[in-house]
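Here you go, one structure.
For this depiction, one protein chain was excluded, whereas all remaining protein chains were kept in their positions.
In order of appearance the chains are A and B, and numbering begins at 1 in each one.
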Amino acid sequence: MTKTLLPLVLGTAMGVVASAANAATLDDVKAKGFIQCGVSQGLPGFSNPDAQGNWTGLDVDYCRAMASAVFGDASAVKYTPLSAKERFTALQSGEIDVLSRNTTWTMSRDTQLGLNFAGVNYYDGQGFMVRKDLGVTSALELSGASVCTNTGTTTELNVADYFRANNMPYEIVAFEKADEVVAAYDAGRCDVYTTDASGLYAQRLKLTNPGDHMVLPEIISKEPLGPVVRQGDDQWFNIAKWTLNAMINAEEMGVTSENVDNMKTSDNPSVKRLLGAEGAFGEAIGLSNDWAYSIIKNVGNYGEVFDANVGPDTPLGISRGVNALWSNGGFLYAPPVR
Amino acid sequence: MANLDIAQVRTEEAPKLPAPVSTTGVIGWMRQNLFSSIGNTVLTVIGIYIAYSLIAPFIQFALIDAVWTGENREACLPKDGQHAGACWAYVKAYFPQFIYGRYPTEEVWRVNIVYFLFAALLIPLAMPSAPFKRTNALLFLVVFPIIAYFLLTGLVIGGNVILPVVETAQWGGLLVTLVIAVTGIVASLPLGIALALGRRSKMPIIKLVSVIFIEFWRGVPLITVLFMSSVMLPLFLPEGVTFDKLLRVLIGVTLFSAAYMAEVVRGGLQAIPKGQYEGAMALGLRFWPMMYLIILPQALKLVIPGIVNTFIGLFKDTTLVLIVGMFDLLGQIQSSFTDPTWSTPSQGHTGYLFAAIVFFVFCFGMSRYSIFMEHKLHTGHKR
Partner (left out) sequence: MAVQEQDSAGAPARASLVNDPKVRSLFYQVILVAGLVALGYFIVTNTIANLERQNIASGWGFLENTAGFGIIQSLIPYAETSTYGTAIMVGFFNTLMVAVVGIFFATIIGFVVGIARLSNNWVISKLAYWYVELIRNVPLLLQIFFWYFAVLRAVPGKRDKWSFGFDTFHLNITGLYGPKPIWETGSAFIVYAFILAIVLSVVIAKWAKKRQDATGQQFPVFLTAIGLIVGLPVITYFVTGMPVYLEHPNYVEKGPILRRGFELGVGAKLIPEFLALTAALAIYTAAFIAEIVRAGIQAVSHGQTEAARALGIRNGPTLRLVIIPQAMRVIIPPLTSQYLNLTKNSSLAVAIAFPDLVSVGGTVLNQTGQAIEIIAIWMAVYLSLSLITSAFMNWYNQRMALVER
């Protein structure tokens, strides 16, 4: 029985699915043969469907990595597009197995909503985008501006704090959907569009003339974005955490999707441990020992995924910045596989 | 009276009166309907001006300046000095998505069969003169939903994939609009009849429950119902049980429209003369046979226009599901606005215009049908 049943008759029981809200998410996932992954409703670079309905993006690749770890098959994922409002309910109720939807890790979300953040797959911060012809160079000059943003997000709160702290009057126009924010900003309803900086780069692509707009240098908040799972299933939580850690560790060790087969025979013991040639780290979390090998083989290491989806060569053109490895001066630091 | 005896003989012809103002032909018609008085003439001129100032830019936009072919936004960008017209090329490129959503291309034939069956069963059902009404209704209301259900979602028997499963998340466009509207109305009909009977029941608790149910759903906006079904319904279910998102929306829509349906059906029940009830009881029929054999067939026939009107309302209201993140026709059109390939100043206008035309054609057609049935039923009951 799949989750997609839709009774056109009133026999609603057909559509009810007893699924994985309880402890053993891994068993349920294995039984149904795929991971149900909650994603955004369309954010280029992070999770975005193309005209054929194929999902791509950084967050999507995380889901694919998890599927590789569990099944050895990156395509064993089904995607549920979720609005900001629905995302936590969908996870809590067991409709999805993992939420990978540019979600900010905050204390209240981590502690009060029955959720666990598995790590950070993108260090973001809230930024401002303005029209170049306004002649503004700093967010501190935005006094009196009208600001477009999404409702019900941390962004809405941050912008209120920021303008209040700097004693600047402003006018907030908060929309339900990101597309509406873009449309209103594009129409000139607002001077400023604020959301996570990554989102600004992504949404700028949707504007009529992307070149007329610029992102201001100020970052007014910490927005660590990461995948989320339900509380109360430590095994699944571990898989979620270590999927991300494996991708980061792989980049650090120089293991890529191209050289992973050769690296399997590497002399480096930490590479061997990661790729399952030594030790039984996969079995410890309920997977096969080549779990990390499949992730890297099928999806790639963190650097590859970043470059393919949001990196400098993509339309988004985001540089690694703080999302570089710790060894390159960034924040990415994964605990070792040992 | 006094001068009766004075003979009056006309000696010459009376002066000829001018011919009466023509009341036939184009001129006569115009004189009667457009220029019968000064006030009327002023109104006519104002009216023509309003009509012109609305229609002319519309035709300019939708037809004259429109771009019919093209591969991407370049074709639809306003050329120097010209106004941007409708970008029909964009609608053409996105047309499959507007109709099927993101339904996999190789499976689209299944949707087509459903559309075809739907039309093939609905048209004879809607024609009063077509035969086999009972069989037809049974096919449409019971058999068709089951076939459509398996065709759309897929069919897997014992591990053998007969029809590959297509998730509802991939559905979209007109398909979702029709699924929600048709399911909503078909499922709400029995519920609505039950509620209408309950509201007219003599049993106090049943009556009270029906009244509260009906007034509750009629009192709240659909959008809060949709929010409730998407955010709150999962909390009501036992741990680990989830509903498909589309199914949740369908439950909300069905409960909502059942309340409206109940009021429509109640109107029909009230219109049945008391003699019919008494006659049925005199024949010794119990409650359900009386309802099933005597009252409901007459009452439901009477309320067909009302049901069609409820359906029109529901059909239009399906657009609200885009607020809870589903892609109905309007939602699908809106989501296509973010495609940089077709991003032009006229894209939004074109998309909304296309949606408006589709909805107008459906709703206007149905309202004509409702009026037609109303006239037909009306004469049928005239004595």
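Following the convention adopted for this analysis, contacts are C-beta pairs under 8 Å (C-beta built on N, C-alpha and C of every residue); 3 or more make two chains touch, one makes a residue touch a chain.
Fair warning: this is a prediction, and the values are worked out from it, not measured in the lab.
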* Asked: Quick one: which of B:L122, B:L237 or B:L377 touches the chain that's been left out?
  -> B:L237
* **Listed residues A:T89, A:S270 or A:T314, member touching the removed chain** => A:T89
* Structure fact -> Answer key for A:A184, A:A308 or A:A324 versus the chain not shown reads A:A184
* To do: Kindly note down the residues of chain B that lie in touch with the hidden chain.
  => 33-34, 36, 40, 43-44, 47-48, 50-51, 202-206, 209, 215-216, 218-224, 227-228, 231-232, 234-239, 312, 316-317, 319-320, 322-323, 330, 334, 345, 348-349, 352, 355-356, 359-360, 363-364, 367
* Asked: If you put the missing chain back, which residues of chain A would it touch?
  -> 84-85, 88-89, 92-93, 111-114, 133-136, 141-146, 151-153, 156-157, 159-161, 163-164, 169-176, 180, 183-184, 187-189, 191, 231-232
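Just so we're on the same page, only the chains that are shown with their structure count from here on.
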* Roughly how many whole angstrom separate the Cα centroids of chain A and chain B? -> 40
* Structure fact -> chain A residues touching chain B in their complex are 2-10, 12, 15-22, 41-42, 49, 51-53, 78-83, 85-86, 89-90, 92-95, 176-177, 179, 182-183, 205-208
* **List of chain B residues in touch with chain A within their complex** => 97, 102, 104-105, 142, 145-146, 148-149, 152-154, 156, 165-170, 179, 182-183, 186-187, 190, 227, 230-231, 234-235, 237, 239-247, 250-251, 254, 323-325, 334-335, 337-340, 343-345, 348
